[in-house]
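All protein chains but one are shown in place.
Note that the chains are named A and B in the order they appear, and that numbering of residues resets to 1 at the start of each chain.
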Amino acid sequence: MAVDSDASIDAQFDAIDWEELGEERPVVGRRTGGFLVALGLLALLFLYDRFTGYDLSIGAWYAPSRLDWLFVLSLVVFAFAIVVPAVRNRDRTMQYWRRFRRNRLAVACAAYLAVFFVLGTASLLVLDRPTTNIQYAKQPALFATVEAGTVAINCAGDVTGTAVQQYCHGSLQFPFGTNSVGQSVLELVVAGMGVSLLVALVTSMLMVPIATAVGTVAGYFGGWVDDVLMRYVDIQQTVPAFLVYIVLGFVFGQSLFLIVLVFGLLSWGGVARLVRSEVTQRREELYITAAESAGASRLQIIRRHILPNVSSTVLTATTRQIPLLILTEAAISFIVVLGDENVPSWGQMLTDLNMELWWVWAFPLAFLVITVFSFSVVGDALRDTLDPRGNA
Amino acid sequence: MSDDTLLSVHDLTKHYPITEGLLAREVGRVRAVDGISFDIRRGETLGLVGESGCGKSTAARSLLRLEPPTDGEIRFDGEIVGNQTDDERKRFRRRTGIIFQDPTSSFDPRLSIGESVAEPLALHGLRDHDRRRSLVETMLAEVGLSADDYDRYPHELSGGQKQRVALARALVSNPELLVADEPVSALDVSVEAEILALIERLQTTFGLSILLISHDMSVVRDVCDRVAVMYLGEIVERGPTEAVFADPQHPYTRALLASMTTPDPTRRGERAELSGTVPDPADPPPGCRFHTRCPAVIQPPDYDFDQQVWRGILDLRIALRNRTLDTERLRTRLVTEGDAEHADEISGAELRTAIRAAHDIPDELHDANAEQVLSAALAEIVAGELATAEERLNESFATICCREQPALEETEAGHRAACHLHDVGGESSTAESVLSGQQNG
Partner (left out) sequence: MNEPLLSVNDLRTHFETSDGTVLAVDGVSFAVERGETVCLVGESGSGKTVACESITKLLPMPPGKLVGGRIDFDGRDLTDCSPGQLSDVRGKRIAHVFQNPQGALDPVYSVGAQLVEAIRLHRDVSKRAARERGIELLDRVGIPEAAVRFDEYPHEFSGGMKQRVVIAMALAAEPDLLIADEPTTALDVTTQASILDLLNDIKAERDMAILFVTHDLGVVAEMADRVVVMYAGKVMERGDVHDVFETPAHPYTQALLRCLPGRGERRETIGGGFPNPTDPPTGCRFHPRCPHAVEDCIGGEQPALEPANNNETHRAACVFYDEDHDTEVVQESAADRAAQPSEQSKQQTDGGHATEGGNR
């Protein structure tokens, strides 16, 4: 440049030979790298399990099935999509946390969800599945009693009363009691957590990328691309996933795998629509024009400015979709003919509606309600925390 | 085009199609920018002024190719901008920068201001993170912020500070051309002064050429070397700032200047105001686009009207042309305003008087011939023969302003203007007298 560079700043800028620097080459970041490595490892394990005679069995309630693989994959995605960025961007996370903290109820719900997450993961990957034990069938929950001898043949806890009328009291061995085949209700509840967590995580893992991709492409490119994608979403939303599940269930056999697959692949329409409207707004922002004028390509703009700005919308919308899916899964399992009888779902436990053995259905029901409620509350609180318009 | 020219815009046009139906059939076009030309020399500041809706922002976006122009040629440093390779386009992007009016929407709320400023550097391949940071910090200091501001977020800054950051981001890749789109319109006067002073200082430091877009004549006057006045997609006057301000050659420029406020209460009321609003750019008026609002439309040679009366007759003609004059509506209005009981009871004479009043035309024109034409036309209007009336008025009160589009030509004052007042065959005295008449009136 032919400018008298009296200021040192000019010298500093002149020192940059822009032609030399050339293009910004896509660099694989540490996070992306880590993610790829984790995926690779998982793939190796999967192949080992599939194609060698040595089954991996790490004490799960059934040897690693396709569901378990899917779950572990979801865990990896969850870790790299949410946990890693949150830890790396500690300042922002703390800022969100300070805002989130104001909502006491949401904090309590989030704490429950943390427990839910830990127990659910454990039940899926570590714990044995609840065993039947006829000897201790129909044991009452703690602080409850049943007639000993007639209802509870043996009693794990104290037995009181006269010789004619004996009462069996609940014991610490079975705090939630047992069902008619002697499975511990506590263990069943924990196993149910595993099922619900699996539904929540796997469907999200399917929904989030599809919804984000479809919404972003439709919103950013507009025109006929937008028309086609949104018409497809319209059609998809008019076909109830429930119906699709019933039909496919008769063809391929009902299973939890089918449930998460069908609901994961067919429930993203609403989220995609939200993402699209968010992207159409963002696209008009001047910082997008500024980036364009600085020489950013469409892909770079999407990656740097659009995706980070819609991520909170996606997160919130998905969190609010999860309770619906958990309820749907419970409903399907409740209608026994539709469910997967091998899976200890909370919905299945509710079928045992015996007023005398109330603990058998009351505890799963209570946890189902608490879980759904917590997801809803946390979803709302997340929207308040992450939505920048809320605190403009 | 001299060697000194950095940017040369020739006949830049940007039309937006208005489409209808499933097949997106084009039913019209919004002529946002309709063939404008100008040059910007190295180190020079060119002001582009006009009211909102005149197409000045669209012009800026199309010349930076943030939107593809419909037509026209843009040369940057001698090279045609448009059909470049990716590398060339990238290079063009690096050598140009832009700042906007709205400082809030200009920043990604999720990026710290340092990250925002560093973005162009990363895009152009400066991958060394530390070097990027140190450059950005220097730049922040240069625009009057401090290096510590690197990690602050946009919402923590005031409007003026954000505008400083916007400047830092636009200039960090060391461009040669800065487009500033209403950079101070959203700011207080005191902050505005600071930002403009900063822009001027940066211009010398970096040897920048600047295209400054504004609706505010006073801002343009303070910082621009040359100025181009835009009206409805066209440039109507262009020249050195002092010349344009000292001796404006287009009635529109005069009107813009006259609407400026002066910080002097003793000169209150000297402002002249411009009537009407900017016409729809999808349907610009024929002839000179300003004739629908112009206070100095050329009169037909046979008549000598008071300019205000002439304006009234023109307004009547324009109303006929645009089909906005409706005798039915006029009748209803007379009823609602209490001048008559029923719409049917209004006589033709009353209606004629109402039309005259609505267009500020006196009950009788001084010129008998003109009066004859006008009353005949009014009678036709009342009788519902609008087309005949329109034709009659057009024929008798013909003016070049409604007919032909004036070209942007050299005027006696030495700079260019697009106004018929300057091409009445050497009768420069006409232009002079009419224009000065406008100023006094």
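Everything that follows uses one rule, which is that contacts are C-beta pairs under 8 Å (C-beta built on N, C-alpha and C of every residue); 3 or more make two chains touch, one makes a residue touch a chain.
All values derive from a computational prediction rather than experimental measurement.
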Touching the missing chain are B
Contact with the hidden chain (one of B:135, B:198 or B:370): B:198
Given B:32, B:64, B:180 or B:219, the residue that touches the chain left out of view is B:219
Options B:19, B:277, B:369 or B:405, residue touching the unrepresented chain: B:277
Identify the residue among B:164, B:289, B:311 or B:352 that touches the chain left out of the display. B:164
Can you name the residues of subunit B that touch the chain not displayed here? 51-53, 143-146, 149, 156-161, 164, 188-194, 196-198, 200-201, 215-219, 221-222, 241-242, 245, 255-256, 259-268, 271, 273-275, 277, 324, 329, 332-333, 336-338
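Criterion: only the chains that are shown with their structure count from here on.
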Quick check on the complex: what are the subunit B residues that touch subunit A? 61, 64, 66, 89-91, 93-94, 96-98, 100, 102, 105-110, 116, 119-120, 122-127, 135, 138-139, 142, 155, 166, 169-170, 173-174, 176, 205-207
Counting only contacts in the complex, subunit A reaches subunit B at residues 1-3, 7, 9-10, 12-14, 16, 18-19, 21-25, 27, 285-287, 289-296, 300, 304-305, 308-309, 388, 392
